[in-house]
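My questions all concern the structure below.
All protein chains but one are shown in place.
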Amino acid sequence: MRVLAVGAHPDDLEIICGGTLARFAREGHDVVMCNVTTGNRGSFVHTAEEIARIRLGEARRAAEVIGAEHVTLGLSDTEVNAADPEQKRLVIDLVRETRPDVVITHYPQDYMGDHDETSKLVFQCSFHATLPLVETGRPYHPVVAPIYYMDTVFGVGFAPTEYVDVSDVIDVKTKALEAHESQLTWLRDHDGIDVVEQMITSARYRGMQCGAAYAEGFVPCQTWLRGTTRRLLP
Amino acid sequence: MRVLAVGAHPDDLEIICGGTLARFAREGHDVVMCNVTTGNRGSFVHTAEEIARIRLGEARRAAEVIGAEHVTLGLSDTEVNAADPEQKRLVIDLVRETRPDVVITHYPQDYMGDHDETSKLVFQCSFHATLPLVETGRPYHPVVAPIYYMDTVFGVGFAPTEYVDVSDVIDVKTKALEAHESQLTWLRDHDGIDVVEQMITSARYRGMQCGAAYAEGFVPCQTWLRGTTRRLLP
Amino acid sequence: MRVLAVGAHPDDLEIICGGTLARFAREGHDVVMCNVTTGNRGSFVHTAEEIARIRLGEARRAAEVIGAEHVTLGLSDTEVNAADPEQKRLVIDLVRETRPDVVITHYPQDYMGDHDETSKLVFQCSFHATLPLVETGRPYHPVVAPIYYMDTVFGVGFAPTEYVDVSDVIDVKTKALEAHESQLTWLRDHDGIDVVEQMITSARYRGMQCGAAYAEGFVPCQTWLRGTTRRLLP
Amino acid sequence: MRVLAVGAHPDDLEIICGGTLARFAREGHDVVMCNVTTGNRGSFVHTAEEIARIRLGEARRAAEVIGAEHVTLGLSDTEVNAADPEQKRLVIDLVRETRPDVVITHYPQDYMGDHDETSKLVFQCSFHATLPLVETGRPYHPVVAPIYYMDTVFGVGFAPTEYVDVSDVIDVKTKALEAHESQLTWLRDHDGIDVVEQMITSARYRGMQCGAAYAEGFVPCQTWLRGTTRRLLP
Amino acid sequence: MRVLAVGAHPDDLEIICGGTLARFAREGHDVVMCNVTTGNRGSFVHTAEEIARIRLGEARRAAEVIGAEHVTLGLSDTEVNAADPEQKRLVIDLVRETRPDVVITHYPQDYMGDHDETSKLVFQCSFHATLPLVETGRPYHPVVAPIYYMDTVFGVGFAPTEYVDVSDVIDVKTKALEAHESQLTWLRDHDGIDVVEQMITSARYRGMQCGAAYAEGFVPCQTWLRGTTRRLLP
Partner (left out) sequence: MRVLAVGAHPDDLEIICGGTLARFAREGHDVVMCNVTTGNRGSFVHTAEEIARIRLGEARRAAEVIGAEHVTLGLSDTEVNAADPEQKRLVIDLVRETRPDVVITHYPQDYMGDHDETSKLVFQCSFHATLPLVETGRPYHPVVAPIYYMDTVFGVGFAPTEYVDVSDVIDVKTKALEAHESQLTWLRDHDGIDVVEQMITSARYRGMQCGAAYAEGFVPCQTWLRGTTRRLLP
């Protein structure tokens, strides 16, 4: 299987579904982690260019820990826009290049606009990518891939209908998140938030709900041509 | 695995989840089909005793077609009552005898009181059955079995989050339903309803939604100790 | 058409759906207003027997204003119980005697237990009444009547999907409610509540929402055999 | 009455609400069927220009079968965008020219971006069309038309609150859909989908739910100035 | 203020809302903690009588830690029943004796029947207690107390709309829960569950969601006469 996970900023996938991705990788599937933006506004001390460069390195190290390939679409933070033709073309091409069997992305009602717009982009473009007459220079992908919406940050307004047990890879998930040193530092120093601790609490909480040590929650996007009798990860 | 399916009347399980039960049986699992009532008020032409006797035969033939064991709790139609201590004892013992790994029952908001009360009885008693100090003469069942709520009759107010592909067993499902001759006749003659046709339409509709020829829809009951990372049938 | 409206206490129907009933009556339909209880605990100054007697008179006068027949099942306030076999028999017989084409009752989540239990009784028994083998001494009613749930008191947790314009009968509705003098007095003196004013505010609010001067809101109970392409009142 | 139905692509209206439109036409109302796009990306074998030309013919034939007038806004598939000022102007003018008493369009959460954006465009612009100072060269329409959202394709995530019985026109609906030969061929050959069969299954399923042979489901858009005590079709 | 908290079994209140109760007590309010049952089926090693006696002691110690008064209604586990007249009388008298300004109880959809029935009992009886003609030998309570539904165990299907910051009393909450030694031991030995750890995870998770170190979540029961502009705890 080819798994495509699309997050808004570097570190979003690691926080929310890093364990599931690690399990996919460990079980021999190809995993692509894509950040729509460069994370270029995620700093109080660096310039946009500097922080984008720093975070590219962090995202690559995190993907390596998880066993995934890393990709970015290069957009600017706060500017993700599902109505933008150029952004749609970028996501269509992402789907056409990765040719996923399953797609994971943000839930469409999360705490920040970029997350919601990313979700909408992925929803629209995973369909558009299947149409040959949407011409982008790359061959169409023949499958309307099933989409799984991952949990919100951190769980507000979200009720999982599927749980993935990540107990065996919680250390991998933690290590992947720790690669995002610039963000951990910033949030700790500026907002007094320990993101690693919050991620662990969240994974433990979802675990409690489904009878595992640690888990991650998902809601499948079920529409015509996209419904499926398969589970994300058994 | 041991699968316990609990419907209000004879024919409810066949209409709603007969395909899933047939797949469980075919894949080597033990399936118990239980009717809480005898169906003793499901006739315009027979006495209560006669129709109960007739339907017992029909239910046994249907279970045989599916490859399941048949059980009834012997209650009267329209009298299922989740608050009744004696009815609770009956369901606790049903669970303790069948010792299920997974339970299937009605969704708690269906078109008729007996369905809703059956759902509530099963929800409560599958927990109570695990407590040694609830003394009924039978040993406690050590597991709070996960419950899957099956579709409503026919689909109003129900949004499946899990689909089971029953394309390969739709003929078995049909044959099992046809064993309920007394009901098919009654509903055809009295209400002008062809239950087999409605069941096929429903299975086809749920199939359309998930990309199968025929399917059945479910919603897992997720609570503490009952959540699960396993899917009903992959 | 025969319209059966079932409220928990005398005055509930008048407050919530009195305008719709008045329109049905005015347009030539037969309307039966039934109070499940006698309202025998609705007083601070009378004994239970006295207040029950007083309210019976009030309910009759109100029904007369609306142009409806009045019936009571004679239960005690706070004791409505959808699991009680005797209460179920009473409601089955009510349906069998009135033989309704349409039924109106409380929404199952209102502010007081009696309302919710009344709703559940009516839901269950309007089905049970159609089964000949549920023997009560009265002939079965051949139709599973469509049920419309009326608004809550006053509107919390309720979102109408159908509105009935009662502008032309708002004076009738007001007069019918004013017949419940014992309750208006009690609530005014004890709780500082002007029920007539609250009813008018509620009818005006629902009117605003649908473009009428005054309206009442409903939600149809849609289940198998009960769905309908007809509207409550066009 | 003037009825305006707005679908994203040619064939959407035929699949989802073609029966209701046929009934409106048969009962003497003026019906306008509008495709926001030309369907110019709905092919594996033609160029965009060719398929747009082919589908224009198909849409006209389908509208003729239904007894409706056909209109298209000429947009490209996958590019519908409710935030685009020019697209908003097109829909405002559509409303101002057709001057509808009732509007039917997509539910805002369907399986494809164009459907959702079409829904949003129609919601916004049916209001904007009533404002004289929104100057487009055409006179304003004095009425904020009530909107009915039609079912999704095919029913996922949609719970109708109104049903329209289309039993008498199911043959008309079928014939109108069959006019879309290019799409039926494509979906059959490429995806193994028989759209006519799926449409019939869906209409039969909605019929089962409301007690008709065939039906179509809707949810009214109820907001201030748009609520209504009228039903779509009695 | 007088605060009445009603849980199904000894330890339920401690797990779910012990922090909020501790804050109420610390801020000078009177807090009554009531267990509807004696917890007499919560053991694998004791008899019903023994475990009931043991748990009474534990509940008293826990209440003492919190600074609350402890009360039990003496029912048996698995037998709570909102339709039972005698149980209703017990809860009516509980309300009439404690005369609460605010009531806290279970959310009506939790993981076990006793919780749901307790919730329903409290909902119904906090109203019934205000009616003088419901004669129980105790004077009526003049106020329909506002009810706050506490979180489920542990959070499945619950979305708080109010959060109470319990960071300053998390140690009190922990100590109160630790008083329930018999349950901690049983769940640890039999199910491998560390209830204290799960409670802490839950409190931390709700804290994360509202920006506190530890919090508890609630949903107000808002109905006529019960709505309130006051918050549970500012």
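Which chain is which? They are A, B, C, D and E, in the order written, and residues in each are numbered from 1.
As a convention for this text, a residue touches a chain if its C-beta (ideal position, glycine included) is under 8 Å from a C-beta of that chain, and two chains touch if they have at least 3 such contacts.
Computed from a predicted model, the values in this text were never measured in an experiment.
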When the whole complex is taken into account, which chains on show are touched by the absent chain?
A, C, D, E
Options A:26, A:41, A:60 or A:188, residue touching the unrepresented chain:
A:41
Looking at the full complex, which residue from A:78, A:136 or A:161 touches the chain that isn't shown here?
A:78
Looking beyond the chains shown, say which of D:39, D:67, D:211 or D:227 touches the absent one.
D:227
Since one chain isn't shown, list which residues of subunit A touch it in the complete complex.
40-44, 47-48, 51, 77-79, 81-84, 110-113, 152-154, 156-157, 191
Touching the absent chain: which residues on subunit D qualify?
82-83, 85, 88, 120, 123-124, 127-128, 131-134, 222-227
Taking the full complex into account, what residues of subunit E touch the chain not shown?
161-165, 208-212, 215, 220, 222, 224-225, 227-231, 234
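Going forward, only the chains that are shown with their structure count from here on.
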Given that subunit A is a copy of subunit D, what angle of rotation, in degrees and a multiple of 5, matches their CA positions?
120
More contacts between chains, A-B or A-E:
A-B
Approximate Å spacing (C-alpha centroids) for the pair subunit C, subunit E
35
Specify, in ascending order, the residues of subunit C that touch 2 or more different other chains.
82-83, 222, 224-225, 227
So which chains end up touching which?
A-B, A-D, A-E, B-C, B-D, B-E, C-D, C-E
